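Note that this complex is displayed minus one protein chain, with the remaining chains in position.
Per-chain numbering from 1; labels A, B and C assigned in written order.
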């Protein structure tokens, strides 16, 4: 996963980009980068680490200009090497470009090979450089960014929310299925596009709307315009954004994430109406779920685990031998709240199960009588190919294992997952418009060896000369 | 405030000290330091910053030995300079000593002057070096650590929890009034003394007991022994530890801090029985209070503010001009939970009032109908001289101002503080055994210009030859 | 200027590359970079600063493989930005390539534009990326490195000594006029190519020979082979390498640089046979010249200026106000050797004249009676377009100024430059085979607005299919 932001604002953008990236920090902690343009020069700075570690005041002051893009990265493709830190900056025909990308392409190798056969060399191993090549390839012929984005949408397979800075204009688009989020906001003297609405909030801006799947939005200081480049029969919004990835205070495709999570918590209670002594969240991810469970059940919300807030990137984890101790350093049970109690423990998801096992054990050691685990997502049974860093099937505890076996493995008194139906209802988007690949094993794009439920995409005609001819005009259908 | 820890453990101490300090990180983020001793050499490392920033694996591996002390610092006395980072290490008569200290002395200038008149030079501006001088002064004559600690207790005015490493033995003591906490735990192959029990938890150790006010505990790998050096008529445990400073999951002088805070939350409801649509904590400090209010009132606990978790030490805050924006970068309102709601907002304390004002404003802007502020401590009206970094009276919003004026200043619909009586009841320790200086302006030690309710201290006789004669044997009384 | 090195050695190359770059450090102090290949993976590390600052033992150990290239940079083209630090690494058709380049191209803009019109994007602003594109462009069609180098030689205008690592083979070539140096050496278990023979010495290797102008040398662990790709009617070896740039202990195109400089010193004496009390070098560059003058004149060589050896990259120079003091911090006059003496002061060259003026003044202040300045190069009157960082004509003290005016400007008692004829004789290479652009204003390549004495180049025929057709087969002549 990654977080992206683009800002065009007459008052200067580097500090605003910094605060926006900071609001998106949960989407990627591995590296951060900014590029800005002041009408003449492209300024840039990138580095490994958190936003607050990569940038300082001197650097931000040196990043001049009233337009810029920024990126925080959680690596999915491309090795962890400095060149791969976004934005990807390049010059083309005297113009300065910077590209940022959230998502994951599944046909990168084929596209790279094709471009290499035409003599193109590659400086990085990222998807972003492939997108840059497609853009430059089309601009060369038609000099139209709309055509260039249409070419992208025809050629790229996978998830992609992209922002391109071309001199002093920003171009933002989402793939036709809208797998990854992207929204528009209004700042004091300009506009912002960002992965989540919390970035708009952080700037004191006003949320305008989500960018539509398949839409290209062109922004400059005075306003923005929209072109619908492609239309898919169904969208495929990532269901995991609602459950886990997005911040609870984000509004995404019209829905407040906190509402979804609280509603899931309520449905978790409704499924078997278990009334515990306390409803205890796994901090911090389980809090909204637990609040929902507590409200609906009328049972008290009470913290049973205290999280240490100071774990920096350089924190030394205990070695293998002391692995048992690792969870204890992050989480400490509050014995007084747990002892002799019947506890409902609420978490957002169970991936490998190792952490859950240790937490349940810790709560039992603190004296709890019963530990009932309630999970805000259905069992995760398949990998993600579209941008979420999931382990392989063999590492997923729920893959090919009965619920009772999972319960036994984590030593819980009882274990209940939310059902897919309840989850879909909590989100309020029809299942056919969500990507549920990790929960069902059916993906909205074709993945070799996996089942597909690919959407039909209709490309909106333009004045598309040029390269488009090469790839034909036939309508792509699944 | 500071956090201190001493460990003697046959299995090596540097990594254990690291994890213990990490558990105490909330007590001081300015600097951290460790000293260890391996029977021959004293090893040490100190630095500005968080524990995870100051130490890395190579450094910890170089800190050899089965005994050591560590410190995290939040400066109260002594400028922010490298020399002042504890532990204070020195050699005396061929022996290696390291001293760590949590608290604040009020008679440091007089003591420094006295020692300077005897030719002593001072390398730092800390209280700790003064304590080191008293210790060395007595060891020189009697070579007895018990006498040296007795001399400390006779001479030092103020709060002090101290751990001394003298070659391979640890000595730990608390001032006769037990103003600052200090407790003992059992590790796998030894013992630990630490400011809070959470440090014992982090090591997977077993909590043994608090060190008693005026008690000296001597620890080595095989066990510990106790000597009661002094007895005060009343203790003076810092009330602010329970309300604000200690971690909620700590047990301090026999009391689980979370219990105190949750109980305060309940009492806050009971005082006027206001039933809101939601009970919303100011994260993270208000959570236990809000949970208590919600349980007692039967109203739903729901987060109305989301806190950004990634604010590192080097984070660039918005400038003065954008100060309004500063709170927004740390906290984001969850509009969906606040709009058209009657909100009870629960926080632990109000100091200057500026943050409260901005939070209330933010919640109103998010659409809340009413914002009722409930505060877990009584009004703070006086400074602290005993180790908590409080602002001056003029900066304290509640100092010399009616409650209604404070409410008006923060623009809350209503404002209620917990009463001192209710707070004392929630803690469960008699008011005469607590230090309530910041809430009442009466202090347990004499402070020029302030009112005192000083305790009588009886010193337990030993074989006290030496220096003690110099200071007489009269019993000190108030 | 830059220094380049490539090594293929069965015993591993990263430490050898490090020592070789260190021996070439005088050719560039701005940044350094290494790339190695271990049969599977390309490893790389680059950074701003000296070789000893950019690399440490851990980094070198991580740069695995028995083939690699390295570069030290003194920027001539391309801004001082991280991306521009060489080697330039890229992937092409599944192969790993790294390119390093010493020299300067004069037709880069035209070449970039041409490639951009074909859809190519550029990640850096360096000449090296242009060379990489030409190489990839040809490999795509013919898959022959010989053809690719031929294409380079046909298309590139300017100076270029290049080493390419393509998987586990090294390719090294010099431009047809041999403007910049490049030589081959034998290491213990392989081969090295480097800008100067001192890099071979540093490895304890054996100097083999210079690479010939227009020659391509292919190296692997077992040996090297040669192909003459192009032949020019005359060479154009950079005359400034002998006078200033190369290390005195290097052998370049068959000539020991120290010999040239000492011989110049002798000829400087012969020109007017002035016998001083002492012959004093400007350290360190003037030493060989002064030794030659002293030997030939029979007058004593004696240091009159002591140079401080500890001036690091971060040294703070005195501000404008104290500029007079700047030279004094680097050089200190030895009064005892100068007082009441008739001094011949020998330096290699005078560029702007500011340093010379301050040195002469300093020597006079130390009590010298007469200061006769003798210069090892003729007046520099024109800029360099081929890789030496020279100031513009207006900054060159000798440009458009009589010798007497220069002497007056630096306040010397007398001033004598070596004549171009004497310099050429000292080098021992015919003037028609040297580039004397900076001394005569006539350049061996066409520069808009400058006079040219361009050489005819004949390209040696191969099996050249492919791109070569596009550029025709006509012989390029001036």
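Here is the rule we use: a contact is a pair of C-beta atoms (placed from the backbone, for glycine too) under 8 Å apart; a residue touches a chain by one contact, two chains touch by 3 or more.
Not measured: the values here are computed from a predicted model.
Within the full complex, the chain left out of the display contacts the shown chains B, C. If you put the hidden chain back, the residue from C:112, C:140, C:174 or C:247 that touches it is C:247. When the full complex is taken into account, the listed residue touching the unshown chain is B:91, out of B:91, B:209 or B:352.
One chain is missing from the display, and on chain C it is touched by residues 15, 18-19, 22-23, 25-26, 29, 50-53, 55-57, 60, 198, 201-204, 247-249, 251, 256, 258-259, 262, 284, 287-288, 291, 294-295, 298, 300-303, 306, 308-316, 318, 324-325, 328-329, 332-337. Although one chain is not displayed, chain B still touches it through residues 82, 89-93, 97, 113, 116-125, 132-133, 136-137, 140.
By our rule, only the chains that are shown with their structure count from here on.
At the far end from chain C, in terms of centres built from Cα atoms, lies B.
When chain A is fitted to chain C on its Cα atoms, the angle of the rotation, on a 0 to 180 scale and to the nearest 5, is 180 degrees. Of all chains shown, the one whose average CA position lies nearest the global CA mean is A. Rounded to whole angstrom, the centroid-to-centroid distance between chain A and chain C, based on C-alpha atoms, equals 50 Å. Distance between chain centres (mean CA atoms), chain B to chain C: 64 Å. Those residues of chain C in touch with two or more other chains do not exist in this structure.
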